[in-house]
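Every protein chain of the complex appears in place save one, which is left out.
Now for subunit A:
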Amino acid sequence: MAEAQNIPAGSTTTGSIAVAAESTVATRMSAPPSYDVADFPVPHGREEEWRFTPLARLKGLHDGTAVGDGGILVTVEAPADVTQETVDRDDPRVGKAGTPVDRVAAQAYTSFEKAHVVTVPKDTQLTEPIRIGVQGQGGTAFGHQVIELGAFAEAVVVIDHTGDATLAANVDYLLGDGAKLTVVSVQDWDDTAVHVGQHNALIGRDASFKSVVVTFGGDLVRLHPRVAYAAPGGEAELYGLYFTEAGQHQEHRLMVDHSVPNCRSHVTYKGALQGDDAHAVWIGDVLIQASATGTDTYELNRNLVLTDGARVDSVPNLEIETGEIVGAGHASATGRFDDEQLFYLMARGIPAEEARRLVVRGFFAELIQQIGLPDVEERLMRKIEAELEAAAA
């Protein structure tokens, strides 16, 4: 991969994707962030932040007609050192990591009944992951999850979404000074599910946040992974993997807000698409504020289109308000697995389906290795194989 490079805001990237150079990170949202759903007008679909999303498939999450009826089963497996609480929205930890940036995130914030808080005490290094299962039971739900790490705590959290649901839920990650958090969020929904959420990370001094977002299922999945730094020296690595099938809409809208000095961020999202009307959207916003000297950031999006009829919108956006930085760059490219590649592999005896599998596995391998949990890695590889086999059948 290319080393970080200085690219002025609004420049075009290499690759085949058009960059929305006309909008900036600061101006692209149609309303300022707010916890109150009433502060956001109902979107009509032409707003910058909604223009890729099929509103009709949101099942009313965006216009106030969706009614929460429970229908989600949440299970938590956590080591003994971890505390769990159920709290009201006036708890100071709830919403501290970030403010909702669009109407559905605000709807989730306005509508959830109780927030769930998981805390890893300071100086505690967990040897086993915390596993949160979010199992859809066919209903509509609003939720809020907080994961808090005290200073110098270390933890791995897996959030696993399965089943069928219409879910608007936000997640806050609060990292104390020197804390290290790895979060794997798996969206392995049934093909009917709708899932919208904002994931906010607030990173303490010298803390490290690593996020792996894996989206396979759902009729519509729209996530906002967002990172902010509370103090200098923080580091964020954001990895994402999506496999978008016929008819699915999978949208990942990232924002890294560099507001303090000497922080790092690195983003790599990769997606494979196959089938008619498979639609993946990747928005990568990075803002380097004037105060954020010494910033080092790079973001990358790669897409692999396996069949005709799929569509990718990839929009990296880098806004730089200071020249006193270590590096800033972005890249976006979308490639096709084409007939010539298939011919080459088949001419070496490799059957067509296996050739496709070889290419997709290779494409995702570096990301899957980032997870670091063998059971999750194996499950994802199996999932990829199953998706490929289903498409071949």
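Just so we're on the same page, a contact is a pair of C-beta atoms (placed from the backbone, for glycine too) under 8 Å apart; a residue touches a chain by one contact, two chains touch by 3 or more; residues count from 1.
Here, contacts and distances are computed from a predicted model.
Peer 1: Which of "cytochrome-c oxidase", "Pyruvate dehydrogenase E1 component subunit alpha", "Fe-S cluster assembly ATPase SufC" or "Carbon starvation protein A" is the UniProt protein name of the chain not shown?
Peer 2: "Fe-S cluster assembly ATPase SufC"
Peer 1: Of A:45, A:323 or A:362, which sits in contact with the chain we cannot see?
Peer 2: That would be A:362, which touches the missing chain.
Peer 1: List the residues of subunit A that touch the chain left out of this view.
Peer 2: Residues touching the hidden chain, for subunit A, are 304, 335, 339-341, 343-352, 354, 358-363, 365.
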